[in-house]
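A single protein chain has been omitted from the complex, and every remaining protein chain is retained in its original position.
Take a look at chain A:
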């Protein structure tokens, strides 16, 4: 009698087990929805982006290496003028330059916050970086437009619009990202590395340089890549200072256009399904692919760091 009872009870699922299944189901549904959403976005951008090549018969090589951007017009050979190279060059230009300028400042701030003045420095600089994150990009663009562009014009001549102004605006915008991620990776360096180094008669600076920064290198590289991803994708602020002329940049102060700025300025002027519109989608596809590349690089660096330090 008693034994049967236990058997029956063991065969029935308990309330806790059912709740467990319920929770799991909710999780899977959410994950499933997000996966479908991401898949849809990828499919949509890709299908639109390749229409330029499949429907309008633009050659990929021409698209990536051409320097004339005038969708809807035909050049002397009867091919559509959709050379995206000026925008690709400008996008990479501002991104790489902004990262180059921001990195030393970000590492300096991060070292100050974690190694030199962990208490007061962190309090002060933490609020500064948080403030910088919180400022909307249109405000950055506006400040860039009314301060940086005239200054650049004054010093270097030209219109003031161009890669240099874009770089300076992006530098401030990616600084907090790079800084806070660098701080995280410096904080993750175990205290006993520092102690060991100091106990061997290293100065604080030698310890920072030879042990702390070296150990944190993968993390700092990741921080820089995240900063570059942000710079590459930033549209509004850049659009306000870059000049928006789809021309191959001849100098740092010649008006130009990035992939994103071209998208924001032109997408409203085109009709869905036309050559002009498809060409813009192709630019969006490049942006998407680049962000995938950035993510991939972050992964590779992460694995490299793990491999290097944990085995």
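Heads up, the rule we're going with is that a contact is a pair of C-beta atoms (placed from the backbone, for glycine too) under 8 Å apart; a residue touches a chain by one contact, two chains touch by 3 or more; residues count from 1.
Operating definition for what follows: contacts and distances are computed from a predicted model.
> When you check the chain that is not on display against UniProt, which of "Dihydroorotase", "NADH-quinone oxidoreductase subunit N", "Phosphate ABC superfamily ATP binding cassette transporter, ATPase" or "Urease accessory protein UreD" does it turn out to be?
"Phosphate ABC superfamily ATP binding cassette transporter, ATPase"
> Can you say which of A:15, A:77 or A:192 touches the chain missing from this structure?
A:192
> Just to verify: which one of A:123, A:210 or A:299 makes contact with the chain not shown?
Touching the chain that is not displayed is residue A:210.
> Can you name the residues of chain A that touch the chain not displayed here?
190, 192-193, 195-203, 206, 210-211, 214-215, 308-311
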